[in-house]
Structures are given as C-alpha cells and as structure tokens.
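Apart from one protein chain that is not included, each protein chain of the complex appears where it belongs.
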Amino acid sequence: METIKLTIDNKPVEVPKGTSILHAAKGAGIHIPTLCFFKLGDMPIENRPGGCRVCVVEVQGRRNLAPACVTDVTEGMVVKTHTIRALNARKTVLELILSDHPTDCLVCAKSGNCELQTLAQDMGIRKLHYEGEQSHYREDTSPAIIRDMDKCVRCRRCEMMCNDVQTVGVLSGINRGFMSVVSPAFEMNLDHSVCTYCGQCVAVCPTGALTEVDHTNAVIRALADPSKTVVVQTAPAVRAALGEEFGLKPGTLVTGKMVAALRQLGFDYVFDTDFAADLTIMEEGTELLNRLTQFLAGDKTKLPILTSCCPAWVKFFEHQFPEMMDIPSTAKSPQQMFGPIAKEYFAKKIGVERKDMVVVSIMPCLAKKYECSRDEFSHNGSPDVDYSISTRELANLIKQANLEFDALADEDFDKPLGESTGASVIFGTTGGVIEAAVRTAYELHTGNKLPKVDFEELRGLAGIRSATIDFGGLPINIGIAHGLGNARKLLEDIREGKSTFHAIEIMACPGGCIGGGGQPLHHGDFSILKARQEALYREDAGKPIRKSHENPFIIELYKEFLGKPLKLIYINPSHPEE
Amino acid sequence: MHLLVCGGTGCKSSASDTIVENLKAELEHNSLEDDVQVIMTGCFGFCEQGPVVKVMPDNTFYVRVTPGDVKELVAEHIIKGRKVRRLLYENPETKEPVSDSKHMGFYRKQIRVALRNCGFINPENIDEYIARDGYSALAKALGELSPQQAIDIIKKSGLRGRGGGGFPTGIKWELTSKFEADQKYVVCNADEGDPGAFMDRSVLEGDPHSVIEAMAICGYCIGASKGLVYIRAEYPLAIERLKIAIKQAQEYGLLGLDILGSKFSFDISLRYGAGAFVCGEETALIHSMEGHRGEPTVKPPFPAESGYMKKPTVVNNVETYANVPVIFNKGADWFASIGTEKSKGTKVFALAGKINNVGLIEVPMGTSLKEVIFEIGGGIKNNKEFKAVQTGGPSGGCLTSKHLDTPIDYDNLIASGSMMGSGGMIVMDEDDCMVAMARYYLDFTVDESCGKCSPCRIGTMRLKEILDKIIKGDGTMEDIDRLRNLSSVIKDSSLCGLGQTAPNPVLSTLDNFMNEYLAHVKDKKCPAGRCKSLMIYKVIPENCVGCTACARNCPVNAISGERKQTHFIDTSICIKCGACIERCKFNAIVIN
Amino acid sequence: MTKVKSLADLKKMQEDLQAKLKVRERGTDPEGYVRIKVAMATCGIASGAKGVMEFLIDELDKRNIDTLITQTGCMGYCYAEPTIEVTLPNKEPVVFGYVDIRKADEIIEKYIKNGEFVEGIIPVNYESIDNN
Partner (left out) sequence: MSSIKVELKQCEIDKIKEICQSFNNEPGELINVLHKAQGHFGYLPAEVQEEIALELKISVAKVYGVVTFYSFFTMLPKGLHPISICTGTACYVRGAEKVLDEFKRILNIQVGDTTKDGRFSLSCLRCVGACGLAPVVMIGEKVYGRVSPDGVKDILNEYS
C-alpha cells in the first residue's frame, strides 16, 4: 500500500494514502476535537461535511486553516494542531456555535452526554465573546422523538442517518444561512411524516436537539400507585448494553443486576420480553412453515417471508412498499405479544383486572414507544403496553432511585413470563431472529433434532448477509439485512422478482437492536456493537434450553390459553380472549 | 464641418459650456454658422486633458482648450485650414503633436477583447459572428492542433479565470484533460451574482457565440463532449439569446456530432440558477446543477477530478471563455503582450455608483484605478469628493484615494485588501458611510450564506450585529477588536470562498477608514451623515423665520413653534425622516 | 440551413460574410443604405430601446429612407441608455446616447437626412482589436 510521510505536532507519522489528518493524528496519539464528524463503525458511511470547523488545524504553506476530518494527508505535510492561530480559531468557532445555542444545559436531556458541552469544557470556554440573535424553531413532539432544533448545531449527522443509511428521507437541510436547519418537509411534525422512529437520528445527535420522549416520570407515577400492578418486560438487547451507562465495559452482561434493580425500583413482576420472543418464533415459525408448504405446492407468491418484529421496519414498509404488505409475517412483535399475554392471561392468573395492570417495557428502541401507541395494540382505549422506555431512560431511573448498580447482587426473572430460551436472547442482534426461527422451523419441518444449534453462517455485522440452510434436503435461502437502506435493497429485489430468498430477517438499526436508537450512545464505535453482540451469543450459549419450541412455559401457554399458533397476528389484531 | 466639444462632466467643469458659446459666437461673427456646426458630445474618456474639442471630418484632436483659444481655433483651423499646433495632443512617448486622432488610439484607455463583438454584431445572427472570425478559432484547434497544443496556447497566453480567483485557465484545462473518464464536462458559470456586476450578462446578451465557441474548444482540449451553462434565471434576455445562438450553431453543425468533419462532437445545454450567490463557488454550482441544495463541499477533490456527476469538469466563467477565441485567432503572444507580468489581457469592469459614466468598460490589466474612475468613468458625480471604490463585490474591499495609482491586477488588488472578483466597481463619494457600507455587504453575506459551516453561518451574523451596534451609536472600542478577531477567524476557517472572503468589506474599511469607525464609536457621529441613529435634527434659530412649513410636514408632530417664531424639534419624537429639511427654504434645519 | 462541414466550408463562408459585412459597416454599399444599430441589452431595453427601435423602423419607412436597422448588445455606455449607432453611407459610425423618441426624430431629421450632428454624440472611447 502506498504510504504518506508527514509530521503532526513535530511527530513523524506514516500512514496509508487517503488517510485524513484527523485519523493520522489519532494514530499518533493526538486527539483533534471534532463535532460534525461521525463515522459509523465498519459501514462505508462517514459524515464529514466539513461544516462545524471545530477540527481546524494549521498546515504549513496553506493560506487558511484546514479541517482535519476532511483533509487528506499529503507527502511532507507539516501539521500543527495547537498553534495559537488554530486554538483561537477553534475556540472562536465554538463560541460562535454556543452563541446560537440555548444555555439550559442544567435541565437538558443530553446534559452530561452532550458532545458540545464536552467540547466547551475541554476547550475551557468560560465566556461567550460573541452573543446575538439565536435561531428559533417550533418544537416538535412525536410519539417517540422530540425535535428541539434550537439546539441543533447543523452537524447533519441525523440527515445522513435518515437519508444515506436508512433511506427513509424524512429529514433534509432546509432554508439557507443563519436559519438553515435540518427538518422534515414543510417543517411538519415527525408524526405527519414517513418517519419510522428508528431513532438513529437521536442516537447520533451530538446535542439535545433530538431526544426520546421521556416516559420515566409516568413509570414512577405508576410504581407509586398502590392500586396498580406494574409488570415490566425487558428486551434482549438491553442486558448487553445497560452496564455501559454505569461505567461497565461494553459487552458486560448485566441481566441479573438489571432484574435486581427493577425489583428495587418497585416493579411487581419482572418479566422478560425474551419470553415473548420465544412466542414470536412459534408464531412466525409456524407461519413460515405454512407458507413454505404453499410455496412448495406451487404458489410462488408465498415466499419470501419477512420478519415483522421491528416496528421501525414495519412502519418503513407500510410507507415505502404499501403494495407489498402481504410479504412480511403477520406476527406481532415480542413487545406487543407480551402485552396482551400479561394483561389477559397473566392478570387473570393472579386475579388482577386489566385496568389495574400497567405494562412497562424496557427497550433498546424508540420506535417501540410509537408501536405501543398504535391503535391496533390497545383494547377499549387501554394499551396492551402502557409505557415503553429506552435503555437510557432505565439507567436514568436507576440513578434516580439512588441504586449503586454495580453493587447489586444478581437476581432472576419472575415466572412464568420471565422464562426464556437462548433462541430468544439473540433476537437482540442482527441475524438472531432468523437463527432462532431456523432452530425451531428446522426441527418442526424435518422432525429431526438439530445436530448443532449455532448457525455461524447467519452471524456477523455485514449489512446484507445470506446463507443457505439445508432443511433435510430442502435448501432454504436466508437473507439478512440491518439498516433500512440495506433492507430497501432486498425489498427492491423482491419487487423486481430478482430475490431468491425464502426468508428474510430485517432490523431497522445498524447491528440490530444492540445498536437501537434507545441504547447507550456508541458514537459510531462498532467495537461496542460487537461486544454487545458477543455478550448476547454468550448468554445464548449458556442457556440450558436454546430452542423456542422447547420453552416449557411457552408449551404451557399454548396448552392453557392460546391453543394453536397463529393467534398473535399483526394485521387485524385479535385479542386472545378465549 | 463639425466641431465636437466634450460635454462630459470633467470638461464641463472646466468651462466647455463657455467654449461652445464662444465657438458659436465666433462662427456667427464670421458668418460660418451654416457651414460649421458646434455639437456638445458625451465624454471622450479623456478628462485628464480636457476640455477636448474634436474637428470633423479631419479628426483633429485639441486638448486643454480654454474659452480664450476659441478665436484662434476658428481663425486658424476653420478659416485658414491650419492646425493649431500648441493645442494638439502630444504623443507622450515621442512628444510629437498628433494631428489626426486616428493615429492616437493609445489615448484610449480601453481595449475591447472580451467585449470585442458586444454592441457591434447582432447577437441573434450567427452570420455576423462568423464574419468577425467567429468559429475560426474552433476550426483551427480542431484542424491544426492537438488538444495538448491547444492547451499550451492557453497556458502561454497567461489567461487567468475572470470569475474572481484568477486561477490560470490553461492549467485548469490541462489538469482536467489528464484525468481519465468516460465522460467529462465543460461548465460555464453564468450565475453572475455580485451585486453591481453585469459583465457576464452583457457578454451573453451581446456575443453569445464567443462563449459557445470557447466551450467547444475547451471540450476538445479536455476530451469532453458535453457542455453546460449554469445561468441566472433572472437573466431572461441572456437566456433567450444564448438559446438562439446554440440553436444556430447546431444548425450550422458547429455544435453537435462530428464538428467540421473532425470526429469531435460537442453540445451544450442550459441549467438555471435560482437565486443563490453561493452557487458562484464551483462545487456549490455543481451541486446545484445536479439538482441539490447549492452547498459547497470541501476541495479536494477539485472539479478537475470529480465535478459534475462526479466526472472531471472544467468550470470557467463567461468572461474567461469570451477571451478564448481571440487568443487562438490573434495568438498567445499577442494576448500576453497586454496587461501586467502576472495578469495578462484585459478585464471588463462594471463601473457604477457615484460616477458620471456608469458603464461597462474593458481595460488592460495594470490600468490604474485613477484612469478608470477619473478618465474613463468621467469622475465623481455632482463634483463630490471621491471617497472609495469597492471592487470584488461582497468578497472584495473598499479602496481609497491612496490606492488610486495602484495598477489593477489580481495580485495588487489582493495586496490592497480587496480582490478582483467578477469585476463590479462601485464608486463612493463623501456622502457614503463606510461603516454602513460594510454593514450593507455583511447583510448581503448573511442573506446568501448557505449555512453549512459555522464560521460563516453564525460568524457573519455576529459581524453584522456588531456593525449594527456601532451604527446605532452603541459601539465600544472592544467591538472594534471583536470585529477584527472575528473577521480573521471567519477568513481563516470558513469552508468556501464565500465565507473566506466575507469579512473583506469589514477588514478593508477598518484598515482604510478607521477614523469613521472611531467617529461612530467615540464621538457617536456619522461623518457622512448617513446613519440615522446618530443624526440629530436641529433648528438654527437665526435662520428660522417661523414659516411652519417644517411643522406642517412632520409626520410625527415632533416640531413645535408659533407662526413667525423660532421652531423647535423634539428629538425624542423625531424619526429622522428628513421631511423638514426638504421643506425648509431657509436652511434653518441642520443635522448634527 | 446548410451545415458547415469542414474547415474549408467555414473559410469560404467567412469570406462571403465578411465581404457583406464590410459593405454594411463601411457604408460603401452602392445602394446607399443607412445602417442603424440599437443597443438592446437589458439596460437598453429597460430604458426604452425597444420603443425607440420600433419608432425608427416605422418612421424611416414612412419617411421613405432606406435603412437597415439591427439590434446589437451592450455598447458599454450604460449612463446614456438607450444608445444607437448610425452609419451613413461612406461615413464613420456615430453613436448617439439618451435616445428617446424625440431624439430619434431629431436624428432622422438632422443627421440621417442632412448629415448634421445633433447633441448626444458619444465619442468611441475604446480600442477595437481589429486595428491591432
């Protein structure tokens, strides 16, 4: 590989051709501050509009300062990152940005986690020399996301996520000059747009401009209400990331501590969405087999089947591929399967009326907030799931309850809705749902025991993956996509009749739920996603039961309550009131 | 026989009116009034040696004529047919008197190269262009030169981009020619955006074929078969004429497939600007042509490598292209013989503002500001005092009398704190406030900033706010320091040329007119009397006769006083509209 | 319209057209046409050049003066718009500025008919490259 030699702050550096000053400096242990720059892990996507100008450095012989993030190194380049000229420019630029930013840091949702705040601290800004008019925009509150564009720094990361990564196309730079900002068309509210609430914009926003709708107070009120039985369900991906909010290493599994914390918070029953994930596999797996049978009988329209457990993905195809609505599975998502099971089955079991039960879900996701607010998921105005809070909000609740998270002793989920298999744990990562489905579908279809439950060929972090699984002589082609942009490619193939897949798993967020919009911010560092993913596979490997259909409580649920699968379908939702 | 007397403002101020009267009287005296006609003309552009009298048809050119010379002129020249040698113009080099003005072309400060056909041919008729050597440069390139040889001619000519930056055109073409690609593009930037500049519009309206021909030559040089003109939608006439010209060129086969049997194919289509000054920046322009918001991107990659549709692209402006065919027809050496060492050829300027001869002029590089303003431009309107000339539009600066002798070229203008820009030249007089001028340009930049980078988006707003504060009389000395620091940071750290040059109007006025800033900040006065907040309207009791005209016309009833008594203006109510001053016939109201 | 197919074609065409144009510009046309060019760029049109051109066309026709009137681009004298250039047979072109209808009438009556100059002449103040 061709390399380039240069010096940065008097240090000789040699890097491959095409490296930016920013990366070259990083390799030499020199950390140049950035704001708009954002690199999404291993994906070939980088946000470097060169707009914020916080990373400007002095390059010998150049007329003006160079933005380090978007200037490639050249042979013999002499870079100085902290001359008085560069420092003054950087500080002045930051002061300018702060001069068009509200100073309500103390009560900002992003405080402590705000990149702008950190920059101001690191650069020792103590006074704003340039104050003046600030740009103001209407605040926009949707079921999942709050946009407070007064806090926008025009880094355009959200725009990049929404358009380039997710291809949803809700956001665009609008207006010009001082009043330019990122917004949906006509500055409409997000809930009037085709936004999927995937929350990836929130996940990358450096400031408090994009935040989740916070339900922690509602949860606290419910917990404090003695007339309510409050049930909580925790999604698979939460346990692999929650620890990061308390300073634990990425990939630390905190399932036991999380259960302990939830109990301490006062939840009456601590259950697991994993249980519902096993249920999903039963429903979706059965549907897959039914459709496979019809497919093999000659009805080629029956396959591929697409997973439907990701609400952002569901909303995406509702808006973008309305003519293909019969392709996805009709199964509800685990969160929404859990709701009615808790309120109709479990509540009866413990003698609590539906109206006195509150179901809270802890999700790595913001779209789940929207999902539980959908009309079809409520019964006479009472939602199946009352509140969905993100991993970040849970961490906040735990902090508010003065719990020393790290010191909590591990505890177990309650029964019966807390019992789950290894198959359901891996729902939290890309490839996990389809692997869980394959484990069950294989055995149900062939009637044979799987020789090996781990399907390495379905794992990984590549945006689009495929594998062929031998179902006892019947080759089943599996496709996997995460990130809606990748999903779009697979869908377009289907529309054009080019797809050869029988089953496709789709997750809206890069990495799947481990990279969800409600997770602790990973700042584009895919090593964090990898660590979370490995943690989930570890938990799966350590489970005594690793196939959904072998979950004894699931078997009992069907026996006692549901009867046969295909009751928890998505479209025309019918409540299991038998 | 005709006697043409210069009626330009300069000559008029040195009694050319009297000369006309005297001439007429003298002719009448000699009963020659029917044979010889005295005509007052427009400006000869020779104010330096005015008043000027030209005798037709023999083209005798008399300079520094006084009313006292009239008798001799008539007696000698008209009656006896002998030229008055002492009044003849002297060749500055040979010191010889020049009797026939046909041989004194050099007095003319202007040479029309880019504008050679403007006002000469019918722009809607390709035949007239062809008759003026049109398309022979293209024919020469296609028939006799390799692309590299053609590029070498442009390089040798020393032509630099006329759009502002002054990048050598030949090098730009050469760079683009070296990148391999299945398609390349030739782009003409006709989104002339500097307020006060209209040379590109004039070229397209007056000589569209020269741009078309040059673009085709460029296409041949770099290996492009497609040309695009990015033109302001606000220029309907230029668009119309360009469309006609393209159609005619296509009909003649001078655009299209296999031009002049050379196997070279080239065609041109139009893209419209939509009112965004930043699209003058080439990357922003390219994004706009692709249907995006006109936001610039960081260079490199330069358009030469990755431009329109990510293909190698040359972007030049209209005036640059207009020079190209001449270079081929007259030779690179000829072109390089005009101008200064580093800036070759001529430059078109749009001369406007407080100047007598507002107009479009073209002078060799190296001409001084003085020659442009006081000779070609005929000096300052209404005999006011020259204060400054603004060049380079919102990216340029205000130059003062100390710069008048500076030869105009790219490098000198930058060294003086301004820039060439596209060629707007706005002249200001004593009534113009330089702080308000700086604010005017910042207002423009704030409006036109795309908003992509922070220093430009927020910084220009803050600059404007500080200037507003100073204009209102609330400025402090710290504000002046803040203006300086902020300006230097915006220049140093903005993404594109718009931001990098936006502070120039502030910096150049700070450098050249600090006294005006100080007057606003310290004395709370606007020396030019232009900043309303700093004006106080007062009645001079000695002059006021109590006619009540002012009070009756005051829209806010700020003036009180009995009839035939001295009036009084309540400054707390006064809105400084100036209605009272206009109505007062006794000069009894003044502004402090 | 015929296509110009080769370099030779263009040269031939150029010669023909140049000859024609020379006739026109130098006013050596045996027919003795008067040539008028009206500066019709945006500035000129905004100042009323169109009206002046229409007036000239109508009036010269009415007054039986054979004239060839064409439009052209900006002559550069923005301060004096509308501007027109009049070339009488065998004479040098003369540019007139501030030409409104009244002035146009005066130009027809005095200059075109009798060769008498009228006020408003704008001396050509630039060098054309043809002379170099």
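Each chain carries a letter (A, B and C) given by its place in the written order, and its residues are counted from 1.
Everything below uses one rule, namely that contacts are C-beta pairs under 8 Å (C-beta built on N, C-alpha and C of every residue); 3 or more make two chains touch, one makes a residue touch a chain.
Keep in mind the model is a prediction, meaning the values are calculated, not measured.
In the full complex, the chain left out of view touches A, B, C.
Checked against the hidden chain, the listed residues B:P312, B:G393 or B:G459 yield one contact partner: B:G393. Checked against the full complex, the one of B:F198, B:Y410 or B:Y537 touching the unshown chain is B:F198. Only one residue in the set A:G51, A:G173, A:P364 or A:G432 touches the chain that does not appear here, and it is A:G173. Touch with the chain omitted from the figure is made, among B:V70, B:I246 or B:C450, by B:C450. One chain is missing from the display, and on subunit C it is touched by residues 42-43, 45-47, 78-79, 81.
Where subunit B meets the omitted chain, the residues involved are 192-198, 201-202, 233-235, 271-277, 288-295, 309, 350, 352-354, 358-359, 390, 393, 424, 426, 428, 432, 437, 440-441, 450. Residues of subunit A that touch the chain left out of view are 163, 169-176, 183-186, 193.
Throughout what follows, only the chains that are shown with their structure count from here on.
Centre-to-centre separation of subunit B and subunit C, using mean CA positions: 25 Å. Averaging C-alpha coordinates per chain places the centre of subunit A 57 Å away from that of subunit B.
Shown for subunit B are the residues that touch two or more other chains, of which there are none.
Along subunit A, no residue makes contact with two or more other chains.
Taken together, the subunit A residues at the contact with subunit B in this complex read 49-54, 56, 64-65, 67, 70-72, 85, 88-89, 92-93, 96-97, 99-100, 129-130, 132-133, 153-154, 173, 175-180.
Interface of subunit C with subunit B (complex): residues 1-7, 9-11, 13-14, 17-18, 20-21, 37, 39-43, 45, 70-80, 85, 97, 116-132.
Across the interface of their complex, subunit A is touched by residues 276, 293, 295, 297-298, 300, 446-455, 457-459, 461-462, 465, 482, 485-486, 489, 491-495, 500 of subunit B.
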